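Structure incoming, see below.
In this view, the complex is presented without one of its protein chains, the others remaining in place.
First chain written, first letter: the chains are A, B and C, and each begins at residue 1.
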Amino acid sequence: MSALDFLELTIEPIDINSVARRVVPPECGATVTLDGYVRQFTKGRETLHLFYEAYEPMALKEMEKLIKAAKEQFEVSNIGIVHRLGKLEIGETSVVISVTSPHRKAAFAACEWLIRELKRSVPIWKKEVYADGEVWVEGET
Amino acid sequence: MSALDFLELTIEPIDINSVARRVVPPECGATVTLDGYVRQFTKGRETLHLFYEAYEPMALKEMEKLIKAAKEQFEVSNIGIVHRLGKLEIGETSVVISVTSPHRKAAFAACEWLIRELKRSVPIWKKEVYADGEVWVEGET
Amino acid sequence: MPIHVLFFGATSTVTGKRQIDVDITDGKRAREIFDQLIAEYPLLAVHRLLFSVNQQYATGKEIIRDGDELAIFTAVSGG
Partner (left out) sequence: MPIHVLFFGATSTVTGKRQIDVDITDGKRAREIFDQLIAEYPLLAVHRLLFSVNQQYATGKEIIRDGDELAIFTAVSGG
């Protein structure tokens, strides 16, 4: 973890701009950012809102592992990951992953790898709330 | 070009968040955003600020061509491209490209393709201003 | 000796609990404790479960000590 890497869980709205900017070192020129947000429709069913819950201390440890692993595998400078928790309205940002690197290609590859691994390993769960009920979404493992 | 695609040249500061959000359709859940910004050091030389100039009507046409080509090649929903012009201070955003797609993979691939092609074909030029002079940067073609 | 077992999301809904404290004999393996809880809350078995010991993914072979923190949860769905 470098001084510009960071990982956070927050119940406050996430500003993508500020995440993307926090990872910027003076010698880099490009940041790749993935942001996920609350979909209005999933498989044709309308979601009213979402609720995210985390096993917080373990989630932070797993996020830190991902950052370390990404920095070993890809030539990237800095990585920021912020995941929102609690109730989210449609269109709100649930997760932002920003990666800076001297060469764009590595930032794209690392960002894509990070979101895939985050969805596999970081203990956070999403509950979809519909007009007629609610469901805890289970991942693919 | 769909209703949510857009392309802009602006002399105002760019807010990444608002670019990323404008391309979001109700059925998508992820956006990939590339942002480029003014580097403080290029090959060890300190840049004081940058100046971007465009052949504006042609730049807009070329950006529109890129969006159309990307939407033919990749399964993406919407694309937004905003490029800043005029004087930019260190750290300011020069370009933002945001791509939404039903599947993340296509958004990553399209975003990476778009920034590469933009740097090849869109008639915009960057002047780097140093303490001891200034240079119009020439691309690789 | 007391240990703590945490539930999240679907496993919390199924058990009706966020946390239970279990009294076990020293030296048990994690797998035995998880199996015992699944027997106690059979609806857990409906789900694809993941397990952790002290905030690390568990294989089940871990030997559980006084005060350890275990958790049972479903495949994660963040992002």
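We adopt the following convention: contacts are C-beta pairs under 8 Å (C-beta built on N, C-alpha and C of every residue); 3 or more make two chains touch, one makes a residue touch a chain.
Owing to the predicted nature of the structure, the values given are computational and were not obtained by experimental measurement.
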Shown chains touched by the missing chain?
B
Out of B:I16, B:A30, B:V76 or B:V95, point to the residue that touches the absent chain in the complete complex.
B:V95
Looking at B:P13, B:P26, B:G91 or B:G139, which makes contact with the chain not pictured?
B:G139
Write the list of subunit B residues that the hidden chain touches.
36, 52-55, 57-59, 61, 83, 94-95, 115, 118-127, 136-141
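Methods note: only the chains that are shown with their structure count from here on.
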Touching two or more other chains - residues of subunit C:
none
At which residue positions does subunit B touch at least two other chains?
none
